[in-house]
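Dumping the structure here so I can ask a few things about it.
Every protein chain except one is present and positioned as in the full complex.
Naming follows writing order (A, B, C and D), and every chain is counted from residue 1.
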Amino acid sequence: REKTSSEPVRLKVLLLPFLSYAPFFIAQEEGFFAEQQLQIEFVQMSSSAAAIPPLAQGDLDIVAGTLRISTLNAIIREGKIKFVSDKGHIGAGGCTYYGIIARQALVEAGDLKNPSQLKGKKICLASGFATSEGYFVEKLLNRGGVKLNEVEIQEHIPFTAELEAFKKGTIDLTVGGEPKLTRMVESKHGVLWMPVQEIVPDFQFDVIAYGPSILQKNREAGRRFIVAYLKAVRQYHQGKSGRNLGILRKYTNLDTEFLKKICWPSIRIDGSINAKSVLDFQDWSIKKGLLDRPATENQFWDPSFIEDANKILSSVSK
Amino acid sequence: MNSVSNLGLTCQGLCKTYQTKNGLISAIKDVSFCVKEHEFICIVGPSGCGKTTLLKLIAGLLHPTSGQIFFSQDPQDGIPRSALVFQEHGLFPWMTVLDNVAFGLEMRVKDKKERRDLSRPLIEKMGLLAFTNNYPHELSMGMRQRVGIARAFVSKAQILLMDEPLGSLDAQTKLILQEELLKIWKEDQKCVVYITHDIEEAIFLGDRLLVMTARPGHIREEIVIPFDRPRDLSIKELTEFAKMKGHIWRILEEEVRKSCG
Amino acid sequence: MNSVSNLGLTCQGLCKTYQTKNGLISAIKDVSFCVKEHEFICIVGPSGCGKTTLLKLIAGLLHPTSGQIFFSQDPQDGIPRSALVFQEHGLFPWMTVLDNVAFGLEMRVKDKKERRDLSRPLIEKMGLLAFTNNYPHELSMGMRQRVGIARAFVSKAQILLMDEPLGSLDAQTKLILQEELLKIWKEDQKCVVYITHDIEEAIFLGDRLLVMTARPGHIREEIVIPFDRPRDLSIKELTEFAKMKGHIWRILEEEVRKSCG
Amino acid sequence: MDDLTGKKQRFLGLMREGWFTVFIILLIAIAWEWGVSVGWVSFLFFPPPSVIISTFIKLIANHKLTDNTGITLWRVFLGLILGGIPGLILGLILGWSHRLYRLVNPLIAATHPIPKIAILPLIMIIFGIGESSKVVVIALTAFFPLLINTAAGVQQINPIHFEVAKNYGANLTKIFTRVIFPGSLPLILTGLRLSLNLALLVSIAVELVSAQKGLGAMIWLAWQTLRTEELYVSLVMTALLGVFFNFFLQRIAIHLVPWKTEQRI
Partner (left out) sequence: MDDLTGKKQRFLGLMREGWFTVFIILLIAIAWEWGVSVGWVSFLFFPPPSVIISTFIKLIANHKLTDNTGITLWRVFLGLILGGIPGLILGLILGWSHRLYRLVNPLIAATHPIPKIAILPLIMIIFGIGESSKVVVIALTAFFPLLINTAAGVQQINPIHFEVAKNYGANLTKIFTRVIFPGSLPLILTGLRLSLNLALLVSIAVELVSAQKGLGAMIWLAWQTLRTEELYVSLVMTALLGVFFNFFLQRIAIHLVPWKTEQRI
């Protein structure tokens, strides 16, 4: 362990007040970052999409967020960004964090028993088609043998309008993670029709990405960050403990009761990612004309940080 | 009051006070006079004594601070009660000469073409035929003034209010237009209130002449002009004319001195 | 040319043509004349014959279509070469009377207070002391005209260009200001170009008189006025005066008839 | 202040000076191209003009750019009609009546700065998830500049024109059609310019967050996939639209305001 330098390293990290950033909140609250001589400056943006350009530019050091085509393209074009850890994937067992939600009236009427009945339905992709949501839905349609042009896709609908549209029947199906999922179901207008793990099990939907400022200039800081992060993941794995609930409540502004109710995303305790699912998502993007050429696993995935961190953490726990 | 049939308009104790950041400006004070129907009244007075204010009050463009104005006739359909020839001309910069003149008919004649057709003869009389389709900013000051006169003439209003209408015109054009004015006045038997700085013009044109004091203006003297109509330029050679002129001159001199001292 | 020392300004073959959507308007055509230093020139002509255009050309506000203007003196530091009294007054609505007048000194006097102090006496002479801090829209037309005159007087420009400067003033105020003008002219020995419609005024004031033709205007006749200075109102009774007046009158009559016919 | 008049000269004048813009743009383009080739400028975020141009041509060829531009223009048009006309009419009325102005002004002041994009979800609840919500946002945006400039335009009309109209017995309709409207026309056109540009801007901003078609949606996709060259193509298209709008308004001004030689909006 190196605790030689007395000056803490300052890192600029994207932080959104979302459930999936739980380990970040924990590491901050429990002092894991400080322990690693890191002083984290959290930067907030409307979504992780907006953070990719500053990450590639070196204005942001670390961006954790959804697996995005823009990140892959930045990697392909400039190679200055790498994924370094898991931050959430579609866990095989347990609760459903991400799911396909259907209009209740439709399900009750028995119009939606299997994917082949999706033909002609109106599907809402709140984040847009050129995201993992599009990937999920197309896989789902493939399963039912329905072509993309046989359904009606609506993009970029805010949650409130979605709810209203469900009520009015102008939308039949939508894709969503927590807390939208629970809210939809609680509204009685939507039901969880199919968990995403049934479509793309083990899909790597969230990653931590490092930019050139760490990869090229300060790998040591990156290593320490992952140590603190994985330590927080271990605490996160204790589940909905009072302490964890308290921290999440503080950062997400959600009620404790609600936090207890909803599903928390799965994060691998060793930080490893499912690179195969990334490659598959990448293939889909290329097929859809959203990406020009593929990146190899070596290009986007740098396992050295979690490997080092796991060594350090296991030596400590012993 | 309204029913005294041979009175065109009656002003009673008119006062007008303007409010400015530098305090109140009393423009006219206790102005009372009446104009008979078909009468031609001239008003003279020192600069800034409230002549324009008085005319705007009669035209209904300003509200008197106190006092009242009565008209013997209700305005007829479409014909404006009074037509004011403004000292600043008041032409619409966005209309051509033709349309500016035709505006005098806007209320009375529905058809645009007809309005224009009725306006053209007057434009010709004003010597502006070549400028029919020009905009006011392309005219000389005297030409603009003539457009304003044409607009008032074409409207056939019951009361013609003229505020130094011939001030920017050369002596000859002035004569021609004076004649035109007298003709129109005689034909339609309107009443005319005519402000001028030219004492000779006032005596030559008017039935009666009101001399105003310095600001705050009120009527200092009322002079009936005894010359028969139609008048001729030769009356200017009469001793009575010269005496009258001298008399008015002296009153005004006194008033001007008052306002400057 | 520039060096002929006793010539204040020389106009040579001046032409001015305006472009409008209705085609070209030839305002003046081949106007040539010279003004000696310290000379008082009056210009008369039918309405719309191009007098204002001529004055603006001399002031350098318009460029002649052809022809040239020469000045004997280069403008002195800070003192404008010419000060034009505009027919439309041209007061700045956003300045008080005092600041409008003081604008005439803007270039010469750096200090604002001094500019104002120098302006006040002229405002008083114009009989506008009570309106020193009022804005132009709060003045009567005649008062605005006087502010414009004060601004020109205060500037001490070498050439005074006056475009019907006393047109909206009553006869008495006119007299007072004429005297003032003559005094300033004699003191500073400027040259003055004075446009008026009042033939008597022209003869009374000028050393020489130019009579313009109808549009496109050019100089039809040049009349030297023989009366000695200082002149007295009594010269108006002289037969020579009457003869001169009659002569000019007839020329103008002809020209006006030409432009109307 | 030159003496040039006549439509033709003014039109030619407009064109003649276009070279300056072209020159500036060429200069920037050359510096940019060079900067990228030397490596001083990031290729990822500032792809060189040559790449942008070839992408532009490609996107024209496959109709993507033209289709999306058409959709955006249609939204701008609808928004301008729905927001601009009420803005114009209300502006004329408020400019004319001091009392009404004082009454309504606080309401305008209160609603003007509210960011319409922020309440887009609410608008979608009321107007549905379809086209109308977007058009409502554009209309609300185009409404204000036209309203405020029109009112200012009416207020700067010389009071004597109202006096003349009143003196000749003009009724309300005549006052509006003969004095208020033509008198404020120069400023209405300035307001229209602001509204039009803002409508285009907001159109794209709305598409950015809520549409699948249109220039804004193209920009969104460009960011989503980090194909910055497509972003620049959309921006260039927007700029071209701006230039076109402006040119169009200039031409309108020359026809509608013939009494002002110098009118250039």
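Going forward, contacts are C-beta pairs under 8 Å (C-beta built on N, C-alpha and C of every residue); 3 or more make two chains touch, one makes a residue touch a chain.
Computed from a prediction, not measured in an experiment: that's the story for all the values here.
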item: Absent-chain contact - pick from D:Val36, D:Leu65, D:Ala142 or D:Ala205; value: D:Ala205
item: Touching residue (missing chain; options A:Leu11, A:Ala27, A:Leu60 or A:Val137); value: A:Leu60
item: Residue ranges of chain D at the interface with the undisplayed chain; value: 1-2, 13-14, 16-18, 20-21, 24, 42, 45, 98-99, 101-115, 117-119, 121-122, 125, 144-145, 148-149, 152, 155-156, 159, 162, 186-187, 190, 193-194, 197-198, 200-202, 204-205, 208, 216, 219, 223, 231, 235, 238-243, 245-247, 262-265
item: Hidden partner interface residues of chain C, rising order; value: 56, 59-61, 75, 78-84, 86, 88, 90, 92-95, 103-104, 106-107, 135-137, 151, 155
item: Those residues of chain A which, in the complete complex, touch the missing chain; value: 12, 17-18, 42-46, 50, 53-54, 57, 59-60, 158-160, 183, 252-254
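Quick note on the criterion: only the chains that are shown with their structure count from here on.
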item: Which of B-D and A-D has more C-beta pairs touching across its chains; value: A-D
item: Most centrally placed chain - per-chain CA mean versus overall CA mean; value: D
item: Separation of chain B from chain C, taking each centre as the mean of its C-alpha atoms, in whole Å; value: 27
item: Intercentroid distance (Cα basis), chain D paired with chain B, Å; value: 48
item: Inter-centroid spacing, chain D versus chain A (mean Cα positions, whole Å); value: 39
item: Set of chain A residues in contact with two or more other chains; value: none
item: Of all residues in chain C, the ones touching two or more other chains; value: 18, 20-21
